[in-house]
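See below for the structure under consideration.
One chain of protein is taken out of this complex; the other chains stay put.
Right, subunit A next:
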Amino acid sequence: MTQLFTHYNYWIVVVLMMAGFFIVIAQGNLVKKLIGLNIFQTSVFILYISSGKITGGTAPILQEGITVYSNPLPHVLILTAIVVGIATTALGLALVIRIKKAYGTIEESEIQQRDHTC
């Protein structure tokens, strides 16, 4: 029972992940879809970083008296993943701008409607 609360960061991960995934699927607005995608990705970042935390551990710096330290590798991995996430968002937003110019709307249903009429 205590584990349920001491590891509350994993609950945040689950909630964010589901919320983000739901937004991607349910929202018709393309920008909102991208925001959902971002939340979804962020939850995975937190998952990784949480796994590197060790209770009582400090930053992994070589210094006397430090024996317990957190694992730095997940942070490094997620730094890469954050960059990837930014690139994805930037590309997605660029596409949204082009879609707005070409279709005059950024609503999924209207875009599909305009594709079918012409």
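Things worth noting here:
Keep this in mind: a residue touches a chain if its C-beta (ideal position, glycine included) is under 8 Å from a C-beta of that chain, and two chains touch if they have at least 3 such contacts; residues count from 1.
One rule holds for everything that comes next: contacts and distances are computed from a predicted model.
Taken from the listed names "3-hydroxyacyl-CoA dehydrogenase", "Monovalent cation/H+ antiporter subunit D family protein", "DNA-binding transcriptional regulator, LysR family" or "Na(+)-translocating NADH-quinone reductase subunit A", the protein name that UniProt assigns to the chain not shown is "Monovalent cation/H+ antiporter subunit D family protein". Listed by residue number, the positions of subunit A touching the unshown chain are 21, 24, 30, 33, 37, 40-41, 44, 47-48, 51, 74, 77, 80-81, 84, 87-88, 91-92, 95-96, 98-99, 102-103, 111, 115.
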